[in-house]
Structures are given as structure tokens and as C-alpha cells.
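My questions will all concern the structure given below.
All protein chains but one are shown at their positions in the complex.
Chains: A, B and C, in written order; residue numbering restarts at 1 for each.
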Amino acid sequence: MIHRISVLVGSLRRHSTARKIAINAIGSFPDDFDARLVEIRKLPLYDFDFDDPSVTDKQTPPEYTRFRETIKASAGVLFVTPENNRTVPACLKNAVDIGSKPNADVAWTGLPAGIISHSVGRMGGYSSQKNLRLALSYFDMPAPGQPEVHIGRSHEVVAANGLFVDESTDAFVSDYVTRFADLVRASARG
Amino acid sequence: MIHRISVLVGSLRRHSTARKIAINAIGSFPDDFDARLVEIRKLPLYDFDFDDPSVTDKQTPPEYTRFRETIKASAGVLFVTPENNRTVPACLKNAVDIGSKPNADVAWTGLPAGIISHSVGRMGGYSSQKNLRLALSYFDMPAPGQPEVHIGRSHEVVAANGLFVDESTDAFVSDYVTRFADLVRASARG
Amino acid sequence: MIHRISVLVGSLRRHSTARKIAINAIGSFPDDFDARLVEIRKLPLYDFDFDDPSVTDKQTPPEYTRFRETIKASAGVLFVTPENNRTVPACLKNAVDIGSKPNADVAWTGLPAGIISHSVGRMGGYSSQKNLRLALSYFDMPAPGQPEVHIGRSHEVVAANGLFVDESTDAFVSDYVTRFADLVRASARG
Partner (left out) sequence: MIHRISVLVGSLRRHSTARKIAINAIGSFPDDFDARLVEIRKLPLYDFDFDDPSVTDKQTPPEYTRFRETIKASAGVLFVTPENNRTVPACLKNAVDIGSKPNADVAWTGLPAGIISHSVGRMGGYSSQKNLRLALSYFDMPAPGQPEVHIGRSHEVVAANGLFVDESTDAFVSDYVTRFADLVRASARG
């Protein structure tokens, strides 16, 4: 059994650190996992009217439908995100909101979630991660317990070749991915 | 002296309750104020590359520039917002992020902020408001003190004619607008 | 196998609503559970010096030791708490801090937690519950998922005879206790 994991990156920047960290994390999944980046750049800003059947001049955009189907077909979701203004970046909040509708068919419900936050400061996106967890707890998404991954001084952690500069960062992220994978397997059995 | 206030609505829904509440609030400002809705629907999802001079194939969108100039020309900002998944709706987070860049010229810094949150539940968007305050505190935006405005069961508060059903809601919102206006005047003097 | 549950009440008031709710919750546990109130009134205010072997004129108070042993002998902990000033009441925070020491032997680690918050307002202690969860997540304590229990207008929910006024409150609390009991059983097997 292959577990499909959707990996969401909370930055649209082409060479974002979050994307680089995500790619390293993807490489750390065990063999029975298929983890892939899910692009969120082209998702139109969430508008409830799109999902309101009584609004006849607006239709649900195909990007929403595709995104929701991708999430629902996943066995788990890994979020890798920086912090913008102490909270989740707009592009990621947009994906979260889109996946949360319609109310009768929330894409996120119960899916295991992994979270890796980072920032150039020492806090490592702590506040952004807390903020994301607040939303995810609403969907009853289980997440691995302690320790949480907050990568500080993140502009220094990835080398020019795309790999982590320090083996310790690599080991820490790999260990987290392993714990997340265990959680996904346990949920799949459950 | 006329104080220009930018009013931001955290919902793109055409007939959103937030917009109706905002319009009522606009009507409560004193005569020396000019409060106006600032539309955030067409702001492209925030991408740092847009503001990075080293990225030559992306330019700052004119919508960003216009939005930032509007905010900077304001004497204060009133936010009226629902709650999506316990946090700020994506469209409003997007506006917050856009106004926060570039780092050397943050549009929000120091501007007085008023906040009205609402929800159909009993909490009145409490968590969304807290979440927004977390971002605004980062920009050192003063806000009126207690009591805060969290409008619960908000689907019942606005009548078909667009006015508040209960006089008490009207009085509460008006009183908040008055306190916010006082804060704006005090900041203008300061 | 009988599962011992420690029930902590976040109020020292003799006739506190939290205690009344706790007693009702205790009555809802299944037959293979033994749930008991654990008194936190006499726990001396937490002082790190008590647990510092290099501080020779202060010893760990016997109340601390007894409390920690009680928690460690539990299969789970149910917290029933009001909200004081938007956060956890001091008496409950004191118990949390005492159980968190010494670092090498944290009493709480990994224990399933149930949380019931209440307030006389409409929010039902939402902020207090979030605050408590922040601490508990640090100890990697699993908790039942949605829906969470926030009892609003709590001064009206318990009748003079100590039982819930409304059957719906009773059903809601019972259902939560059942989900919590399931979580405890699953952890015990784990």
C-alpha cells in the first residue's frame, strides 16, 4: 500500500526556503510513501459566492475542485511554511479556506497533518505554526506530538546545492517525517 | 481637518454580513471623517518575488501599489471581518501581507486600527479578531480598548433594509466607531 | 482493567459551577473507569527552588510529591475549568506547573486529556481552553477532537439538585466523556 502525501508550501516565491525545505522533507519519506508538492499559486482568492448554489453568475472554479480532490485523495498533508506578520501567509490561508468548503464535504477532515515552520529570526515561525494549528484543530487533523519543528535562521540552513548545510537539520527533519509517516500508517489502519 | 478612514471587509461574498456591518459603521463616523470601503478582491495573492528587485521577470502589480498608497494616505483603518476556520479569512490576510511589504516602507505602521468581528455562532469571531490583532500588533497599530466588538449570531443582526435589527447593536457599533474616531484624532494631533 | 481518571477543577470556590459540571461528568464515565476529583487547593505556589537539589533550605513539599504520584498513576486527566481574565485560573495553572517538574520526570507526559471549559458569557471559556491546550500540547497529551466542549451561560446550566437543567447539556457532556474514555482505552492498549 502506497500512501499519497500532499505537500503544501506557504510561499509563492520561486526560490523560497520553504520550498527547498519541503523538497528535502519529501526525500525523507519511507518507500511506501508517495509525497508530492501541490501547487497553490493559481487558486483564486476564496469567495463564498463560488460555492453558493443560489448565486447563479458564479461557478466553483475548476482550480478549487481539483485542489479539493487532490487533498481528499491524500492519506496525509505536510505543511511547510514561513511566517508573515506572525500568522500564516495569505497563499496558505487561501488553500486552507478553499479546502474547508463546502461545509458538508470538508477536504481536510481527519487527515493526519505534519507541520514544518521556519523563519529567518530565532523563533522559527513559532507563531505561524501555532496559527496554522488553530485552523487544523478545527478539522480534527491529528499531528505528530513533541518535538515540533521550528527552523530558525532559515536563510542559513539550505546550501547552494539544495541540501541542508548541517547534518543535524537533516536528521531532525528526517526524524519528524518518520514520525509523521508512522502517524499516517496508523490512521490508514485505524 | 478631514480624517480619511480605509474600511476593509474580510469577505468577498457579494451580500456578506461583514460588508453590511461595515456600511452601517461608515454611517456612524463623525462629520470630520471620510470613511470609505477599500476593495481587496482584485489584489493578486501575495508573492515576495513581486517586490524583489533581483527578480526581473516579475514586477510589483499596480493593484499592490494602489492599495499601499491608499492605506498610507489614511488616518486609520477599520477592519470588519468574519471568521474562517478560527482565523482571518484569506482575502483579508492577503491585504495585510501586501500592506506589510516592502519591509522598509510598511503601509500599516502606527496607523490606528478599529476591529469589528462577527460570526453566525455565539463567539462572534473572537478567534479571528485575536488572530488579526496578532498581526496588527506587529505593525504597532493602536486600537481602542475594551469593550471589543464581537457580533454573534450575525445572520440575524442586519434587516432586509440593510440596517441593524436591534437598536442596541446600532448603539454598540456607533459607540465603538466614536471611540475609534477619538483615537484617530488623538493620533493625528500626536 | 479499570482506568483511573484524575479530574481537576479550575476553581477553588466551594460551590463552583466547574465542580458541579465535573461531578456530572464523573457520573458519565463507563463502568471500566474510576474517575475521581483530585484536590489542588492546598498545593503551595510553584517555586523552582523546591525542586533544585542545590537549594538546601527548601525541600519538595509533600503536597507536590503526592500530586505528581496521583497524576502519574492515572490513565488520563479530565480538566473542568472556568476562565479568569481570558486565561487559565491560577489554581489550575499552579497544578499544571507542579506536574511539569522535575524536567526529567514530567507527570503529564503523554496522558490523554479531556477538557471542559465554561463561562457565564457566551464564549464558554473558549480562550481559557485554548490557553490550557497550549500548555498540554507541550506535554504531548492527546485529546479528543471536534467538537470541543465550551459551556456558555454556565450559571444557568446546573439545577439546584446538582444535575444539568437541560437534557441536551447532559447528552453533550456524556458524549464527550465517552469519546474521552475511548481515547484512554486506545492509549492503554497502544
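In this text, a contact is a pair of C-beta atoms (placed from the backbone, for glycine too) under 8 Å apart; a residue touches a chain by one contact, two chains touch by 3 or more.
This structure is a prediction, so every number in the text was calculated from the model and none was measured.
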Chain not shown: contacting residue from C:T60, C:N84, C:S174 or C:S187: C:N84
From B:Y138, B:F164 or B:F180, residue that would touch the chain that is not displayed: B:Y138
Absent-chain interface as seen on chain A, which is shown: 122-124, 126-127, 130, 152
Chain C residues that touch the omitted chain in the full complex: 11-14, 16, 41, 43, 45-49, 52, 55, 84-91, 93-94, 96-98, 100, 127, 131, 134-135, 137-139
Interface residues of chain B (partner: the chain not displayed): 110, 130, 134, 137-140, 142, 145-146
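Here is the rule we use: only the chains that are shown with their structure count from here on.
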Maximum centroid distance from chain C, chain identifier (CA atoms): B
Computed distance of Cα centres, chain C from chain B, in Å: 38
Overlap residues in chain A, where contacts from two or more other chains coincide: 134, 137-139
